[in-house]
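Structure below; questions to follow.
One protein chain is absent from this view; the other protein chains keep their places.
Chain lettering (A, B, C, D and E) follows the sequence in which the chains are written, and residue indices restart at 1 in each chain.
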Amino acid sequence: MKKIVTMGEIMMRLSPKNNLRFNQASSFDVIYGGGEANVAVSLSNYGNDVTFLTKLPKHEIGDCAIEFLRTKNVNTNSIARGGERLGIYFLEHGVSMRPSKVVYDRAHSSIASATSSDFDFDKIFEGKEWFHFTGITPALSPLSVKLTTEAVKKAKSNGLTVSVDLNYRKKLWTPEEAQKAMIPLMEYVDVCIGNEEDAEKVLGLKPDGSDIDKGKLSIDGYKALLKTLKDKYNFTHATCSLRESLSASDNGWSGLLYDGKEFFHSKHYDIRIVDRVGGGDAFASGFIHGLITKNDSRYAIEFAAAASALKHTIFGDFNLVSISEVEALMGGDASGRVQR
Amino acid sequence: MKKIVTMGEIMMRLSPKNNLRFNQASSFDVIYGGGEANVAVSLSNYGNDVTFLTKLPKHEIGDCAIEFLRTKNVNTNSIARGGERLGIYFLEHGVSMRPSKVVYDRAHSSIASATSSDFDFDKIFEGKEWFHFTGITPALSPLSVKLTTEAVKKAKSNGLTVSVDLNYRKKLWTPEEAQKAMIPLMEYVDVCIGNEEDAEKVLGLKPDGSDIDKGKLSIDGYKALLKTLKDKYNFTHATCSLRESLSASDNGWSGLLYDGKEFFHSKHYDIRIVDRVGGGDAFASGFIHGLITKNDSRYAIEFAAAASALKHTIFGDFNLVSISEVEALMGGDASGRVQR
Amino acid sequence: MKKIVTMGEIMMRLSPKNNLRFNQASSFDVIYGGGEANVAVSLSNYGNDVTFLTKLPKHEIGDCAIEFLRTKNVNTNSIARGGERLGIYFLEHGVSMRPSKVVYDRAHSSIASATSSDFDFDKIFEGKEWFHFTGITPALSPLSVKLTTEAVKKAKSNGLTVSVDLNYRKKLWTPEEAQKAMIPLMEYVDVCIGNEEDAEKVLGLKPDGSDIDKGKLSIDGYKALLKTLKDKYNFTHATCSLRESLSASDNGWSGLLYDGKEFFHSKHYDIRIVDRVGGGDAFASGFIHGLITKNDSRYAIEFAAAASALKHTIFGDFNLVSISEVEALMGGDASGRVQR
Amino acid sequence: MKKIVTMGEIMMRLSPKNNLRFNQASSFDVIYGGGEANVAVSLSNYGNDVTFLTKLPKHEIGDCAIEFLRTKNVNTNSIARGGERLGIYFLEHGVSMRPSKVVYDRAHSSIASATSSDFDFDKIFEGKEWFHFTGITPALSPLSVKLTTEAVKKAKSNGLTVSVDLNYRKKLWTPEEAQKAMIPLMEYVDVCIGNEEDAEKVLGLKPDGSDIDKGKLSIDGYKALLKTLKDKYNFTHATCSLRESLSASDNGWSGLLYDGKEFFHSKHYDIRIVDRVGGGDAFASGFIHGLITKNDSRYAIEFAAAASALKHTIFGDFNLVSISEVEALMGGDASGRVQR
Amino acid sequence: MKKIVTMGEIMMRLSPKNNLRFNQASSFDVIYGGGEANVAVSLSNYGNDVTFLTKLPKHEIGDCAIEFLRTKNVNTNSIARGGERLGIYFLEHGVSMRPSKVVYDRAHSSIASATSSDFDFDKIFEGKEWFHFTGITPALSPLSVKLTTEAVKKAKSNGLTVSVDLNYRKKLWTPEEAQKAMIPLMEYVDVCIGNEEDAEKVLGLKPDGSDIDKGKLSIDGYKALLKTLKDKYNFTHATCSLRESLSASDNGWSGLLYDGKEFFHSKHYDIRIVDRVGGGDAFASGFIHGLITKNDSRYAIEFAAAASALKHTIFGDFNLVSISEVEALMGGDASGRVQR
Partner (left out) sequence: MKKIVTMGEIMMRLSPKNNLRFNQASSFDVIYGGGEANVAVSLSNYGNDVTFLTKLPKHEIGDCAIEFLRTKNVNTNSIARGGERLGIYFLEHGVSMRPSKVVYDRAHSSIASATSSDFDFDKIFEGKEWFHFTGITPALSPLSVKLTTEAVKKAKSNGLTVSVDLNYRKKLWTPEEAQKAMIPLMEYVDVCIGNEEDAEKVLGLKPDGSDIDKGKLSIDGYKALLKTLKDKYNFTHATCSLRESLSASDNGWSGLLYDGKEFFHSKHYDIRIVDRVGGGDAFASGFIHGLITKNDSRYAIEFAAAASALKHTIFGDFNLVSISEVEALMGGDASGRVQR
């Protein structure tokens, strides 16, 4: 059980039921989620002591986001209250060749206007071991770049291990903006996590020979990329998930890791998708958990890949799986047989 | 069938089902509504040719609001597209002594940043007969005060009758701000509509002897108020709905009118409430429709009161009733007997 | 436990959820019901052996109606299969001053085209004790008048007691048509049941001094009416329910009986309505059950009134209450206290 | 933006939720749809000005069908009101080897009894460019054969291009009846659309070498068939969709076109099915739209195939997709990647 | 903010939606609740630091109960895991004269077989200020009598104030059994809470002149009863809620308190009921909170009555209201006006 802190935005997510399109919906399922919150929940779910930092408006809807986190035993005591609004995103679940669609309504959110005065970082990081952030947080606003930078430096100076999920969001910023903000942060990062396209957009490094939209991925290209990443920024570990987008309903999935000595390519999973959102966060949190509990590269990448494969079968942003479920899948039981 | 224009904000409304509190909801009912849109739909429903003016963001969620209006045959061709977002409000339905609760998330909406360049008012008003707005629109932003003023002037100069529903919203502005913006607009207004507290907040005129929170209303005080209003601003008609808030589930309801010659107090209704929102808009649209179809003060106030009483029994912001249903209730049949 | 037969139409009922209007519904609750089917279910529920006669189309939707009856232990073995369609009715639940609305789509139903060749009445009635029909069945079509006449005669010649619920339906026929078909059937009837307006429409006999739409009922007028009915047609019992329609949500309710010697006016109930449809059928079946089990006029009318009051609190056409529940209410416990 | 008219039946569709069987359902999803209405909506959705002609009963349920069309911006002003009823169909969604099931309850519908006196065809067709009908409309009744014939002739004499979707329905008529009614109409038709079995049933022309129930289709056989069709009836274009029914959940899908010069076989799609109904209508409307906007055979058949492939992923009869979504799929992106 | 401990059973509650009867339900709403858990949640909701003690089976369904509590910020760290099962109760919501019905399936629950070895009471009570239990816990089993006795003694010896809610459950034990177990516990109790019938069943003391099933309550009788209670057992406070059961939909409600010096009868509320379960627990927790925050008898009883009146308008066992909402109602605003 490790003491971990993550920081970022948690949003309300509104999605039509039963694969309806937005304009067919007379009601929306409502949950709350966001990259770093999802990682917090996964890690808490595995039994770690996790604190999530964000800023939320001081009204009943802000309260709802906190209750949602609390259910999963995430420490919400350091969440700042105030600001204008809770970010919202509308999600239309895709099927087959119809892609999922996200409409963001997240501008002017409380966390986008938060500053380091909202958080007593030294106190928050005291006694903690790990800090995780993603590329989404600095993308929120210029203030958020500052806040993230401050947090990362404070985490480092307090002796925490720092991980980043590069997580490029094209509706939030351009590659140029992303690189300007993110590259300087890399010097504080120990563990770098990404997906098959993040490194190019966020750090300007591109794998060769893959056509992501066609679902074809070149493992060799990604190996080279991870090595470059690791070497350039002196990470202890560089890892990425590899998604083959066959359709909105079916994906191939695996994980790749370079730990400075060896490459590890996890088992490959063919996934029937229930909810694709949060898959990357489940990978990141699975990897962190795998690393901190066993400090074994093979275990960590297999745990990450299996955990995040499972995530795709679960509604919502959060990866509500137990260690034993992940390990059963890592161990090879993908048969889906009823347990009774 | 009259040609009518209304202008204002239409929002997404999100509400927990079955009287749940916000933090109990795993889904929200979604509809779209707003003061002037509600009036547009009611008037269209009665057979008028109604155009609604607003500005909506250029994405699928903006499209949804338009489709929702179109179902009810409102002309949406002059709606401007662009701007940042669609305003949202969260509504928790109250019951008994637990009041309904509204959390607004409407700042930065497209309509709040609209200017007169978004609408070709002369073309829009050509051939039209009536323009209706409410006190909510100028409350949205300083730009909105300008836009409303421009619209009212253009309507007047194009020969339209102008009606206003004073509609004070304390979460949007103070009485001082309201009075500063609204009083200058009164010179363009022909028909003034309000509820039992609007005139005080929006125009600085207070009825005597009523305690709104106790559900006690002094008819004489309201008569004097309507006369004052009418005389001061030279309205052709001053009318208001009178709500007795017995609880969130039960209200008394009637309407009062001064047409410069006589006072008319409508029948009184005891209402079991399904959805209270839009009750005032149903009163306004009922009054406008009554006036334009029969030009008979007694008919107009009875139509307004019956239509808006019925609204309280209908889910959503819109008053989906037919003329024959309103007239049956005006005619005295409140028995609720099954028609078969 | 008595052996009882009822005959008539069972329809699919489609109704919007949560008091929505027809044009707000994206789904309809579906149940199956109809006057005589409802009586069959109630009587079966009280432990009687009940056979329901109707004709249903030979497809999966016809099967659904049968399964629905079977759940409640009604004998469906003599139901004829064939004909064109299952009748449908759309029901919009009213609230407060907004009345419930029924749109019938029942023309061309299988039962409307059924003839006596569809039923082996002598075999069906063998060993049975009671036959119940209502004024709805002959209203379906000219063929249905013939079928009902045949059934009533066969029931009588087989020694069954015959009861009728007059049940006038203005959307099916005029008073003139009703009287022409129903009056000749009265000579075969032993027990006559109606509501506060049926006798006038179906038999041409009117109570004095009541204004049904205002919810005012004159008990003396109804007493005189029941006596006239009883004397004119030589019924053993004439009884009617008395509904005070205060609104679509609240009704007053009681029952009145004349057994040739005395008048019995049941307790009076103030009802908060969940589902008003089937209230009269619950009264009829309650009365029949009360009579056959105790042969005590006071018990019968109190059982009828309490059972049908309870029906108004239950969704659907069927009165799903037990004898002990009815007797508890008759005995005076209307407190609604939780039993735990 | 073209001016288009379609004519036919719109029905209420009632279907159990979540793949339940009819006898498991306690509620039905309700939408409205029908071959020509579905084409109208698709074409309107692509930005055309579309008028739909039908006849609907004059009650609230008839109104619901109109509102449903209006949402999608279809012009409903020429819809006749009257007649007996709105046709209904019950749809049980199949899965895997369990086929979807349709139970029709559409006899005696208002449109089946409509005559040319219900429509002022000359006025309706004035200024219009295209008329579309399907083989379903004349199948409704002998009166409908007359009505369709009249409409087709009037469309032609008013200079409109006429398209037909052959659309054989075995529950409505026999191949003999179909051929008797449909063959004479072919002389007025410019564009002929069908699926892999329609031509045989409706026009008596059969492709060689295919076993439809096994999901095997012979492209060469269909090419020959389209050529025969085109040549025999002098169509400008003969096109058909080719469905490989692997199971109720998975279909192969493509389109074939003969434009008198060349054959075009579209891309092939592997579809995970959400709702199969309306797939052919989406193909027809996609083809019409492709043809009228670009007059390019390759574009038209690819647009038709991609649009209708997408339809299978959308609940309901209507194909709620935008031009840009169709073109993205035509352009090769079937990866279903989330857009955010 | 006080440190409070409560101990008892939390059950799964399964209830049909929309006032359906058990045999009409195809799904059940699922929540978790129980007397002492409900008190824990209310007190936590008011900002106190609350620990709940129970024993739950070690499987996913047991986990669900814990997550449900955690949402409301209740400390669940001392909950024992093991034993056979989670108790269940089925609740049918009544309406009007149809009472709510509870079917218990709680035998063999984990908590019923818990012993003091499951809890380290000295450690748990360290630093805590208040312990609350109810008459339900010892009613569960003979082991539970022992466990409760042990807990009460440990609480007392650790210096906590002890409160009891007498809470008689006739489906769990007889008055004789109750009195045998409960009377000896009274010597450790400081604050005694009950409803209008508990004292008679649990302690053998009866008020005069009330007929609970008729909804008639004699205030003087209850005053005398509270005084007797207080004097006999030397409580600091004796208080009870007074429910007038007009029907399952409408109740009268108030609270009565004797603090050794004065009697306090709270405001009286007329309640439209959403969910009656947990009303007494809301009263108990409201009283405890009122007492510990202000130590003012008038405030405490008014807070208790207002809080518990509000509870009746909220779905589920938990009273999800804030201090400001309770105080607004205490302050007189029962108008239910929308706040916007």
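The rule is short, and it goes like this: a residue touches a chain if its C-beta (ideal position, glycine included) is under 8 Å from a C-beta of that chain, and two chains touch if they have at least 3 such contacts.
Fair warning: this is a prediction, and the values are worked out from it, not measured in the lab.
Enquirer: Per the definition of touch given earlier, which of D:Ser116, D:Ser249 or D:Thr293 contacts the omitted chain?
Expert: D:Ser249
Enquirer: One chain is left out of this view; which of D:Lys101, D:Lys267 or D:Arg298 touches it in the full complex?
Expert: D:Lys101
Enquirer: With the full complex in mind, choose from E:His108, E:Lys180 or E:Lys232 the residue touching the hidden chain.
Expert: In the complete complex, the chain left out is touched by residue E:His108.
Enquirer: Can you tell me which of E:Asp29, E:Glu129, E:Glu150 or E:Asp296 touches the chain that was removed from the display?
Expert: E:Asp29
Enquirer: May I ask you to list the residues on chain C that touch the chain which is not drawn?
Expert: Output for chain C: 67-68, 70-73.
Enquirer: Which parts of chain D face the unshown chain closely enough to count as touching?
Expert: Against the missing chain, chain D presents residues 18-21, 23-24, 89, 94-102, 104, 169-171, 212-215, 245-250, 276-277.
Enquirer: Touching the hidden chain in the full complex, which residues of chain A are there? Just list them.
Expert: Its contact residues with the unshown chain are 17-18, 71, 269, 271-274, 309-310, 312-316, 320-321, 325, 329, 332-340.
We adopt the following convention: only the chains that are shown with their structure count from here on.
Enquirer: Using residue numbers, check each pair in C-E, C-D or A-B against B-E and return the one sharing over half of the contact pairs.
Expert: Equivalent contacts to B-E are found in C-E.
Enquirer: Taking each chain's centre as its mean C-alpha position, how far apart are chain B and chain C in Å?
Expert: Distance between chain centres: 44 Å.
Enquirer: Mind pulling the residue numbers of chain E that touch at least two other chains?
Expert: Where chain E meets two or more other chains at a single residue, that happens at 18, 71.
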